[in-house]
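Below is one structure, written out as C-alpha cells; the observations come after it.
All protein chains of the complex are present and in place, except for one that has been dropped.
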Amino acid sequence: MPNHTVTSFDDELKSVAGRVSEMGGLSEVMLTDAISSLIRMDKDLARRVIAQDKRVDALQFEVEEQAILIIARRQPVAQDLRDVIAAMRISNDLERVGDLAKNIAKRVIAIEGSFDSKKFALGVEHMSELAQEQLKAVLDAYANRDTDSAANVRERDDEVDALYTSIFRELLTYMMEDPRQISICAHLLFCAKNIERIGDHATNIAENVIYMSTGVQPADERHKLDETGVETGTAR
Amino acid sequence: MTDTTAQTGGAVATPARKGSLLEVDSLTRKRNAAEARFKMYGLSAVIVGLLFLVALLATILSNGTSAFTQTFITIPVPLERAEIEAAEKSIVKTSKYRAIIGTAFANVLSSAGIETDMSAKDLDKMMSSGAAASVRDFVLANPGSIGTTHTFDLLASSRVDGYLKGRVTREDLINDKNLDAAHLDIVDRLNAAGIVQKRFNWQFIFGADASDSRPEQAGIGVSMIGSFFMMLVVLVLSLPIGVAASIYLEEFAPKNRFTDLIEVNISNLAAVPSIVFGILGLAAFIQFAHLPQSAPLVGGLVLTLMTLPTIIISTRASLKSVPPSIRNAALGVGASKMQSVFHHVLPLAMPGILTGTIIGLAQALGETAPLLLIGMVGFIASNVPDGVAAGFLDPNSAMPAQIYEWAKRADPAFYERAWGGIIILLLFLMTMNIIAIILRRRFERRW
Partner (left out) sequence: MNEMPVVDAEAGTLLPKISAKKVQVFYGETHAIKDVDLNIADRTVTAFIGPSGCGKSTFLRCLNRMNDTIDICRVEGDIRIDGEDIYDPKVDPVQLRAKVGMVFQKPNPFPKSIYDNIAYGPRIHGLSRSKADLDEIVANSLQKAGLYEEVKDRLDEPGTGLSGGQQQRLCIARAIAVSPEVILMDEPCSALDPIATAKIEELIDELRENYTIVIVTHSMQQAARVSQRTAFFHLGNLVEEGETKEIFTNPTDRRTQDYITGRFG
C-alpha cells in the first residue's frame, strides 16, 4: 500500500498498530505466565502477572486515545477507517485477555494448600496451549493482515470449546469422587472457563482482522460447542 | 496529488538560528536602499511630469485668457433717418455708416474734452472695420430705432485692443501705417474717461471667424457648431457600430484564423496615423461618393473611422472584464447566448463602454489632421447654420482646425485667439473626461 500524502498520518496509524502488537505480545506472555504459575503453583510469578495487567490496561487506554484522535483529526475512510476501528476493537479484546490471565493468576494466589497439580491441571494446561497457539496465530495474522490464518483461527475456536467441555466433565467427576477437592476443582473450572473466554477473544480478534483487510464483517455462523450449560442444566 | 516535498519533508535541514532582529544585515540594508532609490526616481518622474503640465497650463492660460476680453468704444450714435436712407442707397453701404460713426466719435471726443487735430478718417482707424456693419445690422433689425440716438459698444481695432492688453507698444507703431502714438494718447484718455473699456468677449465664444484684417471680430462659435455636428455623427455611427462589432467578436464569433486576422487589424487600425484616415475620407467620401466638401457630415464620417477601433478595443476589454461566472449563471438558468449578453453582460460592461466611447469622442474632437484633407479648414465667416441639415452639409470648420487656422495667420491678435481657442477646446475635453469618470463611478459594480 502506498504511503499517505500526509506522512504523519502513516506514522500515527503505524503507532496505533504498534501498540496493539505490543499489547498482543504482553497478553500472550501474561497468559503463558499465568498458566505456568498455576501448574507450578508459583505465587511470585502469579503476582508478576497481576502487575503486568496494569501495563496492558494502560496500553489499551493509549490505543483508544490515539484512535479517537485519528478519527477526529484525519477522518479516516475505507482501509484507514477499518484499521483504526479494528485496532480499537482488538485492543479491547486483548485487554480482556489480560484481565482473564490476571484472574487466573489471582486464583493461583487464592488456592490454599497443595494439590496434585499434574493430575488436575493436565487438561487445563493442554487447553491453554491450544488457546496460546490461537492467540499467537491471530496476532501474527493481525501483523501480516493474513486473512487466511485469521479464518483458520476462527474455525479452530471449536477445538478450545470442545476441550473446555471435556475438562468440565473431568473436573465434575473429581469433585464427586472427593468432596474435599471441590474448592480447588472449582478454581480450576473457572480457570478453564477463563481460557475458553480467551479463545473467544482470539476469535473476535480474528474476525476483526478479516474485517480490517476485507471490509466484510464475518457473519456469525459459528455454532457454539459449549454444551456444559445444557448438560448440567445450570445457567452459565 | 503527489506531493514529493511532503514525503521528503524529514530531509529538509532545519534552518540555522539567525542573528538578532534588531540588527539589519548588509543585504537587507542594500535592498532597502535600492527600494528608497527607486521610490525617489518615481517621485521625481512624477514631479517632472507635473512641472511640464503646470508649465503647459500656465502658458495656455497666460496667452489665452486675454482672448476672452475685448476692447469696446462706447459711442452714442444719432440714427437720423435721412442719413440712413442715404446710406442704404449707396453702393458701399457700410462706408456711409462709417461716416456717421466717425462724426459721432468726434462728438464723443470733444464732449470728453479731448483735443485732437486728427481727421475723422484717422480717428476711424481706432475702430474695428466691422463697427459700421454692426451698426447697420442693428438698424436693420430694429427699424424703430431710426430717428433716435442709440448708444453702441463698438469694437475697437485690434491695435487699440492690443495696446490695452499690453501686446502693442508705442515702439511697435513706428512702422505701422494704421495707428501712431497720437492715437494711443487718445486711447489713454478715452480709457481714463471710461469710453474705451475692456469687457468680456461673448463674440469670441459665439461668433464666427473674421478676415485677416479684423482679428478683433473673430470668434470660435461657428466652428464649435461644426465640431458639435461632427461629434453627433461620430457618436451616432461609432457607438452602435463599435459596440455591435465588439459584442459579435467577443461573444459570438468563432475563434479562428479569420477572426484573429480581424482582431489584429483592429488593433493596427487604432495605431494608424490620423492623416491616413483623412486621405481615405477624401478618396472615399468626397471623390467617390461625392459628398459635399468641408461638411461636418464628411468630417464626422472620417472621425468615425478613426474612433471605431478605439471604441471596439475598449468595449471588448470591458466585455472581457465581465466575470465568466455571470455568463455561466445566465446560461445555467436557461438563457440563450443573446439573452445572457444583452440582459447581463452588456449592462455590466456599460460603464467601460461609455468611458471608452467618450474618450474616443474626445480624441476625435481634438483631431485636426484628417480635417485638413477634407477641407474643413475653410474660412467660414458666415454665422450659425440655419437648420440641422445645413449643420451637417454646409461647409464648416472645427475647433482644432480653426485654432490651426488662427495660429497660421500673421497678425499677433490672431495668435492670442488661437490660445483662447485652445482653452475652450481643453474645457470641452475636460468636461467629457469628467463625464466619463462620473459614468464609471455611477455604474461601476463589484462582484
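Letters A and B mark the chains as written, and numbering starts fresh at 1 in each.
Here is the rule we go by: contacts are C-beta pairs under 8 Å (C-beta built on N, C-alpha and C of every residue); 3 or more make two chains touch, one makes a residue touch a chain.
What you see is a predicted model, and the numbers here were worked out from it, not measured in a lab.
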Answer key for B:192, B:272, B:329 or B:427 versus the chain not shown reads B:329
From B:189, B:344 or B:440, residue that would touch the chain that is not displayed: B:344
Can you name the residues of subunit B that touch the chain not displayed here? 1-3, 254-255, 323, 325-337, 339, 343-344, 348, 445-447
Where the missing chain touches subunit A, by residue: 1-6, 9, 75-82, 214-216
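In this section, only the chains that are shown with their structure count from here on.
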Subunit A to subunit B, mean C-alpha position gap in Å, rounds to 101
